[in-house]
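First the structure, in the form of structure tokens, and then the observations on it.
Apart from one protein chain that is not included, each protein chain of the complex appears where it belongs.
Should a chain be cited, it is by its letter among A, B and C, assigned in written order, with residues numbered from 1 in that chain.
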Amino acid sequence: MSSVWLIIPVVLPILGGALLSLLRLPDKKRNLFLEILVLVNSAIAIACICNRPTEELILFQLTGNLDFALRLDGLGSVFACLVAILWPLATLYAFEYMRHEERTTSFFVFYTMTYGVTMGIALAENLVTMYLFYELLTLVSVYLVMHPMTKKAIRASRTYLYYSIGGAAFAFISLIFIIVLGNTTDFTYGGVLNLVKIGGNTQIMLFVYLMAFWGFGVKAAVFPFQGWLPKASVAPTPVTALLHAVAVVKSGAFAVMRLTYYCFGADFIRGTWAHFLVMSIAMISIIYGSTMAVKETHFKRRLAFSTISNLSYILLGVTMMSPLGLLAGLSHLVFHAIMKIGSFFSAGAVLHQSHKEYVDELDGIAYRMPVVFTAFTVCGLSLIGIPGFAGFISKWNIAAAAMEAGRDIPYAYAAVGVLLYSALMTAVYILTAAVRAWFPDQGSDADALKGVQDPNWEMKLPLILFMVTVIVLGLGSEPLMEILRTVAEGSF
Amino acid sequence: MSFVQNFPCFSIVLCMVAGILSTPMKGKQAKNLTLVVVTLVALMSIATLGYVIGTGESYTYMMGRFPAPWGNEIRVGILEALTATVFALVMLFSLLGGMDHVFKDINESKINLYFILVDLLLSSLLAIIYTNDLFTGYVFVEINTIAACGMIMIRESGRSLIAATRYMVMSLIGSGLFLISLAMLYDITGHLLMEDAHEAMIRLTQSGQYEIPLLVIISLLTVGLAIKSGLYPFHSWMPDAYGYSTISSSSILSSLVSKSYIILLIKIFYRVIGFDTIITSKIVNVLFVFGLIGMIMGSVSAIMAKDIYKMIAYSSVAQIGYVYMGIGLATEAGMAAAIFHILTHAITKSLLFLSAKGLNDASGRKRVYPALQGAAFRNPLAGAAFAVGSLSMVGIPMLAGFISKILFATSALGSDPKKVLPTLIVLSVSTILNAVYFLHTVVRIYTPVGEPGEFKGVRIHMAVGAAAALFCLIALNFVLGLYSQPITDLIQQGIQMFA
Amino acid sequence: MTVAYLLGAAILLPILAGFLLLFTQGKWKNRTVKCLFLFLVFVITTIFSVKLMLVGDYQFPLWKLTDTLEVLVRMDHLTRLFLGMTVAAWTLGGVFAFEYMKHEQKEDRYFGFYLIVLGVLIALDHAGNLVTLYLFFELMTLTSLPLVLHNLSHEAVMAGLKYLFYSVAGAFAALFGIFYLYSHGAGSMFAEGGYLADISYTGSQGMTLLVLFLMILGFGTKAGMFPMHGWLPTAHPVAPAPASAVLSGIITKSGVLAIIRVVFYTAGADYLRGTWVQYAWMTLTLITVFMGSMMAYKEQVLKKRLAYSTVSQVSYILFGLSLLNVSGIVGALSHFVFHSVVKNCLFLCAGAVIYKTGKTMVKDLKGIGKEMPITMWCFTLVSVTLVGIPPTSGFVSKWYLATGSLETGMTGYAWAGPIILLLSAMLTAGYLLPVSILAFFPGHQYDYEQVQKREPNLLMLVPMGLFTIAAVVFGIFPGTFMNYLQKIAMTVL
Partner (left out) sequence: MGPNLWVNVEEIAAVILFGVGFTTLLLHKNMIKKIIGLNIMDTAVYLFLAAMGYIDGRVAPILVNGNTDVNLYINPIPSGLVLTGIVVSVSVTALMLSLTIRLYRKYRSLDIDEILIRMQREELKK
């Protein structure tokens, strides 16, 4: 395939979104238009991934060695593929979810645009391009957070904006260092740093890495920059689910992967103080996220806190600074996306059908909405890391990476401990909700849920698909792991 | 001698003549004349730029009949022509963008006066850019000040009068310092033309004479011009001056006038004193520090500001901090970044002021934030323009601001190692602060008003000229953001031509 | 690969049947048909299992989880022992429940999960490597949860959550060890005698001992070993009686199975012998034995008393294992079988009492032996067995345990073990026999006029009777069985 095709997955949704804002179609036609657009886009994206064009596609030449360029490599393919598969389903879900909301057209305009921008992050060939799409992602997604237009939503969107832009500002520093002190700005497995040029400034470079880790990590909600994520859960569920479980936060994690393995190079960081620090950051985030999730009783916010901890699982894998670590990060990136979008969609379905927001209102709801709660339970068990579900595989990988790293750096063993602690907390916050839903206390008020039932197929279909995927991947993900392993070793 | 070589001189003279011609005219006629003149100047500057790029070297142009070292000269290089082009274009767009307000804000009998001032201002700007003679520089600095002051006070509200007074006092202090430094410079070199003064300067530095007077001169000169351009902490006059004059004035003042002094400063640094001498004098370090402080404090003040114009005005303080920080890096790359930022800031700040006015119109002329809620829906073009300007200021890729940021940061890496991290960190922090106030406002103007408020159904359609101006400025922002390479190359060449 | 299909059938049949029941909740019009269907499933599963046990030893990967993790199944003597016990107890418990569950709500859900757990347990018994073990261990926890909180009272739900979190926490502690072993080249498959002493294993000794201890502790949670025993007395009594029976009789034993797999099939007894892990483990089990019986002695609610008894008795087994010698293992394995039989029976008896009279407190049981003589005879007989009065089965196992303890020659422990066992046996007598005494000899205030026969029907009596007979027969004729266990013990060391 010619590399010109690469531009399509990025630009088509953006143009499609823009077109939508001009057309002002009635709801039904709009939905059809959007679904087709998104499907076509996903199809093209997957076609690109299957027949990978090897050469790059330069969009703009900024200055001498800086250009906006797209290229598809292994890591990008994984992310792009994930996004391409999840987006059509999420869009389908959103149609039903948003039916009774206002300003749906502008919502879908931005929703679709976000697709293109996320693709841009996946396909970016160099740090500058990724930075561009990273910033754009903030901008297009901020509307989605403020969409309810309540005071709370606007405040949340502002917080989100400041955090993201701020993070990018610090990531920007690393961009500069890579431009100046790297052999090239293109992502290259193993890093691009020119050690001759760096000379004695290794400490500064490590400091810069740390700043960039935090900078890009803001989107991945690493401690102490996690504050925006729970707040942003005021957004409509399709947004929370897709953006705050897949697109936005995963972009952050993806960016950290790019930064670590494709810019600085894992070898450069391994064993330094920066390595210890980033590992600690990831661990603290995990502990913080999962503990707070237990404390939180708002259903969606609880899941948001869970996202915080799970994102740091990815980062924890990444910070093992080994191919195995990258594999671990990647597998959790994929699996967490599926299971978290599944659980968010369940929470959204509950909200949509019954307007229940708090966990303690869920008594017995599972019998009213069996499909939704089966999906939630399956995704939740997967989040805990129960074997037989997808989450176990990725946690296994993370632990294996940590154990491997632990041979040289015993500190990494702590990561396994943290992982298990968090798994326990996950069990607590997921299962208390699930048990409540399935096994209500006898005294609970059965009338509170009168008339609540499963949503229609547009919401159920994605849920069922996610649930099945979680189980299938949990039982047999051998082919996927083989692909991911080659990617993580940089040979894809 | 090519005919094009006359253009710089022509454009200066043309502006003056137009000013004189406007005296008996009615406001409308004066306006048309001014627009024509500004357009002509822009075209001529472009032609000059083309010519200079073509020949690849600068030329001096003798004013009057006396040759150097006695006569008066202008000098045209790439940088001068480029700056003149951008300035003329921004001037044109600013005038177009704020034209209807000029007629609303100003007493009808005085409208022609306003355009006279504009003409004068443009001529003095061009003169400051082109001049090769220090004292001519001083004279036009004063003319610039007078014209600018006139443009502030012509609105004749109490606020604008006081703002003009403050502006005037600060400017006079600045130009006083500048003048005395010139006098001393003349004292030790015996020349006023830049080349000759520079040669004398080289001789002096080589022989090691007059070290202390030289230091005094450099300090006075820098401080004088820094005060005039509003470097923190000499910025107190800015918010009122920009916030309470008619919008074209605000736009022109913030994007051009204060920048022209910086251009003059850079020119003197390179062409008279010699950049190496400047570096050894450590004055750049002072500029660097104040630049950094300005970047932060300007933004902090902008966050505290309660109305949108003051916010933009304080943001100018921060941006001037950026420029001085670039100069303070004491490298050629830093200087190039500073100059690029001057251009970026010129097009972005005018865009912001003009669009802020559009939003303000859509909100019953209220300038406080709560009134602006949803203004972007009532005036879509202004909203979009404000958003683009804000994003550029924050430094979103594809827009001009991002390139300045990249240039600043990369040049920081090439400078004194002690300056690397402070620069980068302050740059990042300042970006965040920028995001806080600019994007806050953007979010605000794009937040629909809940229940039908007082502005229900209000929809502002901008005048054709204003709309065109906004479009052009947005386009310029994207051009600088996406195809910056030619411009940065030109700046680099221009700096080399200085030496 | 017929064995694979057979195995798949044995695992999937109950699971699928369970799901069928879950999806058709409340739609079975005829209860008899449902019970017959269930019985059929039990019988077929049993037949499959027995066929599997007769195939001979085998070991093969079932499928791959990822490119490095595979699900491995294995049939050896240990599997046979556990599998046989599981299927038998499950079938009898199921039959008992046909009657018992009449007075509970939502019995379809109960039977659904009951069947699913059976499938999972069959798979767990077959686990051939640590990952497979862990996989089915977790699934067992989750699927058995609905059995615990079946009646949905607040108390039951809370107990269920407690059960869940303890189990999950324990499993995660074990998981840490699994992670460690795998990443250092161990864990591929179980082997008699362990393989951590092999050269290919790269883990450091200190760390390995630590993770082994964690694994023992973690899997020991399921077996109610101190300090992770807290859930057991809470969770077992709130479940319906047949569920309590299998929970106490079988599911706690899966913790034992897991520990055996870790200690004897992964680490190797030699690896642990004489290390701090052995001492610590032994200490914990002894504490549990003593503490469990003390608590049981103090407890007044019958089912809770039985639950505490489980805590203490399962640690007998663990104590035997911790001795790391043949006698200890034989004692442990025999006690596993005996205790399963006995505890199943005891809980079923308690269930029968509750079913018929609704009495739960020990002091209410005055004279119950006159009303339900067969039930209480069963109760008494197995109680005697558990106390370990010769010639019952309990005596045999305790004899072996004591011998094993003395054989170790470990200073202090060699003697402390038998003493505590003796103490605990006395306490056991102290908390079980008074129940029988109270039941049969209510004293002279008891109004014999009021006595009415309340014996339950055959569906309940037959399982209880069979368990009782088994307990007694094992005690009287332990010879062949003990030889079989001896054989197992020799191979694993």
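Assume a contact is a pair of C-beta atoms (placed from the backbone, for glycine too) under 8 Å apart; a residue touches a chain by one contact, two chains touch by 3 or more.
Just so it is clear, the structure is predicted and the values come from calculations on it, not from any experiment.
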According to the contact rule at the top, which chains on display are touched by the left-out chain? B
In the full complex, which of B:165, B:219 or B:285 touches the chain missing from this view? B:165
The one residue from B:4, B:179, B:264 or B:426 touching the chain left out of view is B:179
Hidden-chain contact residue, picked from the options B:37, B:153 or B:200: B:153
Would you mind spotting which of B:14, B:42 or B:192 touches the chain that isn't drawn? B:192
Residues of chain B in contact with the chain that isn't shown? 70, 135, 138-139, 142-143, 145-146, 149-150, 153, 156, 158-159, 161-162, 164-165, 168-169, 172-173, 176-177, 179-180, 183-184, 186-187, 192
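As a convention for this text, only the chains that are shown with their structure count from here on.
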Think of each chain as a node with edges to the chains it touches; is that a line, ring, star, complete or other? line
When the C-alpha atoms of chain B and chain C are each averaged to a single point, how far apart are the two points in Å? 84
Give me the residue numbers in chain C that touch at least two other chains, ranges are fine. none
Give the list of chain A residues in touch with chain B in this complex. 60-64, 66, 68, 103, 128, 131-132, 135-136, 139, 142-143, 146, 149, 154, 157-158, 161-162, 165-166, 168-170, 172-173, 175-177, 179-181, 201, 204, 207, 211
Contact set on chain A toward chain C in their complex: 381, 384, 386-388, 392-393, 396-397, 399-400, 402-404, 406-407, 413, 416-417, 420-421, 423-424, 427-428, 431-432, 435, 438-443, 474-478, 480-482, 485
Given the complex, residues on chain B that touch chain A span 391, 394-398, 403, 405-406, 409-410, 412-414, 417, 420-421, 424-425, 427-429, 431-432, 435-436, 439-440, 443, 446-448, 450, 482-485, 488
